[in-house]
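Everything on this sheet refers to the single structure shown next.
Only one protein chain is missing from this complex, and each of the others stays in its spot.
Up next, chain A:
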Amino acid sequence: MAHPSQLGFQDAASPVMEELLHFHDHALMIVILISTLVLYIIVAMVSTKLTNKYILDSQEIEIVWTVLPAVILILIALPSLRILYLMDEINDPHLTIKAMGHQWYWSYEYTDYENLGFDSYMIPTQDLLPGQFRLLETDHRMVVPVESPIRILVSAEDVLHSWAVPSMGIKMDAVPGRLNQTAFVTSRPGLFYGQCSEICGANHSFMPIVIEAVPLEHFEKWSTVMLQDA
């Protein structure tokens, strides 16, 4: 989750998010380069009365300021396209989970082997235990096995929602009548928080997402207990 006064991304919890972080650094480096150049030129131009009103053609500089931006754009586009295709790769997921958006909670269905399904409501602020995070905790978390590719199918039962977990670099719109697919791998165990990312009514800000990544044997025990309780 984010910490107070945070400006940058959350720490990456999946390989895709790590790649996105590094690409963002690359793009920001180019932005800093261009901004420094332009700012210096602006200051140099406004701090003089010298002008040249009689420039015509000037083919050389026209070539320079056409080719240079094209090169910069290529330097941005190549890593961008690489990550775009990387994010589309789905390598034999071990598990498929359906995340359904409702007003105003998420429900998760694990239907690969048995029919396991449960709702995930936000814990109200007055019911939080010490150490829990306000507006982020849920009564039932989406438990997944760590370091396993997971396919997640996102949809909605009523209005538009969006299933987002920033630390994994995931955001997928939940559209009624449509099944959107994404995949992720958690690099480490722990808790990863997200929030609904498409305006969906009065309690849009109060339907968070919590992913609990645990080793496979503990995931299997958890799913057995959940099935028994259902």
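In this section, a contact is a pair of C-beta atoms (placed from the backbone, for glycine too) under 8 Å apart; a residue touches a chain by one contact, two chains touch by 3 or more; residues count from 1.
The definition used in the following text is that contacts and distances are computed from a predicted model.
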The chain missing from this complex carries, among "RALBP1 associated Eps domain containing 1", "Cytochrome c oxidase subunit 6C", "Multifunctional methyltransferase subunit TRM112-like protein" or "FAD-binding FR-type domain-containing protein", the UniProt name "Cytochrome c oxidase subunit 6C"
Which residue numbers on chain A touch the omitted chain? 12, 18, 21-22, 25-26, 28-30, 32-34, 36-37, 40-41, 44, 48, 50-52, 140-141, 143, 146-147, 187-191, 212, 214-215, 218-219, 221-222
